[in-house]
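Excluded from the complex is one protein chain; the other protein chains are retained at their positions.
Right after this comes chain A.
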Amino acid sequence: MAEQTAKRPVSVPVMADLAARGESPEILFWVGCAGAFDDRYKRVTRAFVRILDHVGVNYAVLGKEESCTGDPAKRAGNEFLFQMQAMANIATLDGYGIKKVVTACPHCFNTIKNEYPALGGEYEVIHHSTFLQQLINEGKVKAEGGESFKGRRITFHDSCYLGRANDIYEAPRAVLEVLDADLVEMKRCKTNGLCCGAGGAQMWKDAEPGNKEVNIERTEEALATLDGTAAVLDNLRGVESNAPAGPASAKAAGGSVIAVACPFCMTMMADGVKNKEREQDVQVFDLAELIASAEGLNA
């Protein structure tokens, strides 16, 4: 903490400016609509950019030239709108000769990586969880010098479009490992992870009639896991439990964390925590925020 003496402004490189100077970045950071407009997720975008800036990655963003990948349109069945968006974006990316894309949004990640190639857009696409894991493995990020998460209880909520959709389960966990926190897994994790309720364009509509909201179901599971009561609940239901027993020892110091790696999971889990009136002791953070904060990059 003591070595954090000064702050300096970050000027985010915009692709059009680089192109005007005849430069090309090593990697394009695809911000995504939530990363650009959602007040909560803008903080994740800023945290990720601080990391990029800190380690000296040669990157750029599209800025105002970026447009929705078309993911919500495609999941909702509007293939026409999806392809319009996709082809316009491909034209932009190809116009700049982009080869490699990093994004913090699993939906943008999945769409650009898996669905743009059929429309002519071929890029190396990586999710920020994988990118952060690489930075950690290369020793460029040590998660030192900032906030300590040592001993704090953290549970990771798998995003469907990262996990089942693209088989990325280990990278986000490897990123969290570096925090030296008390990582606990929810019973429904990895391939069995329960959706936050926002995918498939649900983010933009009310849920159909039912007896519960999906994000409440998931938040209850996350809270029970963090509180150490999941095992008790499992016992009551007569199932074998692998959940940790007992409350977190360092619960008082800083509280527990639900870690996410998706803007929509962020919204749903944060709403769930608010609904359960647990904002005082449970926070929802994206991986990039946790790393930027542990690295002492916030200013």
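In the analysis below, contacts are C-beta pairs under 8 Å (C-beta built on N, C-alpha and C of every residue); 3 or more make two chains touch, one makes a residue touch a chain; residues count from 1.
Basically, contacts and distances are computed from a predicted model.
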Next item on the list: Pick, from "4Fe-4S dicluster domain-containing protein", "ABC transporter permease", "Lactate utilization protein C" or "Tricarboxylic transport membrane protein", the protein name that UniProt gives for the chain of this complex that is not shown.
Entry: "4Fe-4S dicluster domain-containing protein"
Checklist line | Residue, one of A:S24, A:Q83, A:Q134 or A:N275, that touches the chain absent here | finding: A:Q83
Checklist line | Candidate in contact with the missing chain, chosen from A:G22, A:G97 or A:G210 | finding: A:G210
Margin query: Which parts of chain A face the unshown chain closely enough to count as touching?
Written below: 2-10, 12, 14, 31, 33, 35-38, 42, 45-46, 49-50, 53-54, 61, 63-64, 66-68, 70, 72-81, 83-85, 87-88, 91, 110, 114-115, 118-119, 145, 160-161, 164-167, 191-195, 197-214, 216-218, 296-299
